[in-house]
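Before I ask anything, here is the structure I am working with.
Only a single protein chain was left out; the remaining protein chains are all shown in position.
What follows is subunit A.
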């Protein structure tokens, strides 16, 4: 199972964290510091796996962002790499050639997409299109709610907060 997902920039800034196993807030920041130290310092030609505290962290760099997933010792690392790529492709479709700034200003969107892809630390959907459709439906609900709200005359700033 995937214990957590971390997106971290080359400068060590955390862009997204998702925890499927219980970690206290203190442990979380310790884990992030520790892992970004290890992963950002690894050379470009090395393998994408790091053994860490009895787990394996599978990471892959896309442009300036490192996508890291922590899995069990017995999990299939190659498949985890494929899951990371799967997520990146879905982000890419949704944002239209995604970049780090998209993920900063629309971080909640990145979370919503991840929630459609992973649940309880396991892969939920292998079709990119299905995930895209789900997110689109959700977004439409929000739009409708916003229009209703504005038509009544009260301003409710919705997802474009």
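Assume a residue touches a chain if its C-beta (ideal position, glycine included) is under 8 Å from a C-beta of that chain, and two chains touch if they have at least 3 such contacts; residues count from 1.
One rule holds in what follows: contacts and distances are computed from a predicted model.
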item: Missing subunit (named according to UniProt) among the choices "AP-1 complex subunit gamma", "Mediator of RNA polymerase II transcription subunit 31", "GH11981" or "Cytochrome b-c1 complex subunit Rieske, mitochondrial"; value: "AP-1 complex subunit gamma"
item: From A:22, A:54 or A:96, residue that would touch the chain that is not displayed; value: A:22
item: On subunit A, residues whose C-beta touches the chain left out of the figure; value: 14-20, 22-25, 29, 43, 45-51, 76-79, 81-83, 86, 104-105, 107-108, 111-112, 115, 119-120, 122-130, 134, 137-138, 141-142, 145-146, 154-161
